[in-house]
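Note that this complex is displayed minus one protein chain, with the remaining chains in position.
Right after this comes chain A.
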Amino acid sequence: MYVATKGGERAIDAAHDWLAEARRGDPAIPELSVAQIREQMSLAVNRVMAEGSLYDPDLAALAIKQARGDLIEAIFLIRAYRTTLPRFGASLPVETGAMAITRRISATFKDVPGGQVLGPTFDYTHRLLDFKLAAEGEVQQAGRKPADDQPAPHVLALLDRDGLMEPLAPSAAVPGDLTREPLEMPADRPLRLQALSRGDEGFVLSMAYSTQRGYGRTHAFVGELRIGSCAVEMEIPELGFSVEIGTVELSECETVNQFTGSKTEPAQFTRGYGLVFGQNERKSISMSLVDRALRWEELGEEDTGAPAQDAEFVLYHCDNIQATGFLEHIKLPHYVDFQSELELIRRLRKAAGASEREAAE
């Protein structure tokens, strides 16, 4: 129960002022610009866009600055902002096969058409602190090589062609949208993918990791991981045809997993899928593992009771804004609730005291 209380206004104003001052830090140090955050903290910006579920690097950078680098707070700001925007419509599905590729690797085939492109990855760094970055210095320039314009088709399409891959049912159905309708169980795969794509990176990562450690085994291989930019196309109502309205950076992961099949149908590999805004490699791999684990029922697998197989558990706990909202509300005044608890405990103690006295007599 909540009752209105007054008297905190002046304290709140002073807290806001101190927050602003603390956000700025030592005034002797130059202030960060939003553009600097956008350009130099780009993976933080990407995470805020993915989990804020709104692609706008400038807004995400502003949110990070306002939130003092607290990314969940920044995501909260973006989620709040997006509710103020009118929805113009939905895009056509992005064609990730036509992505302009920054990074593209396959852990299942060495030689893939289009090749293995490492891109700007941390993978082969030694994870040693680079003290050169603490001093201003010259920036290393990326190397260049003539591009051969060789197409890079999806790796899983190659397995698909040979009939080794579980087929995907084509569908033109309008997908459910959990920003418009409350998420209800059972949630179909499009809804699950939407929830996972905007889900908390840490949560989705841990769920994926749990499947690797045996809680709902899926035996995932990264068939392909690709990062790059895709055009976004939308039907323009005034014109009656579709037009490109911009481009988005995306990370996509497709996993190849163990088999489905029966006495009558030959064995086939199964799929897990991850697609996330921005360069968000860890998240897209995690998402594809969790997507696969959640598909146990449609693939006729056993429910081992693993957390990652429990759609309700995963989907109702992966959203960090819902989670933090409910978690943090317990620090707000609960004076009346607590008063009743106090009264209860005093009554219990009194009753216990009385019975002890009776026993002693």
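Just so it is clear, contacts are C-beta pairs under 8 Å (C-beta built on N, C-alpha and C of every residue); 3 or more make two chains touch, one makes a residue touch a chain; residues count from 1.
Following the convention adopted for this analysis, contacts and distances are computed from a predicted model.
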I notice the complex is incomplete. Of the names "ABC transporter substrate-binding protein", "NADH-quinone oxidoreductase subunit N", "Phosphonate metabolism protein PhnG" or "ATP synthase subunit b", which is the UniProt protein name for the chain that's not shown?
"Phosphonate metabolism protein PhnG"
Please identify which residue in A:I37, A:L158, A:L191 or A:V290 touches the non-displayed chain.
A:L191
Of A:A90, A:A267, A:L327 or A:A354, which sits in contact with the chain we cannot see?
A:A90
Residue, one of A:A14, A:L43 or A:L168, that touches the chain absent here:
A:L168
For a quick check of understanding: of A:I72, A:A157 or A:L299, which residue touches the chain that isn't displayed?
A:A157
Given A:G115, A:G325 or A:G353, the residue that touches the chain left out of view is A:G115
Can you name the residues of chain A that touch the chain not displayed here?
49-50, 53-56, 58-59, 82, 85-94, 96-97, 100-103, 110-111, 115-120, 142-149, 154, 156-157, 168-179, 189-191, 193-194, 197-198, 228, 231-232, 234-236, 238-248, 250, 252, 254, 271, 273, 275, 277
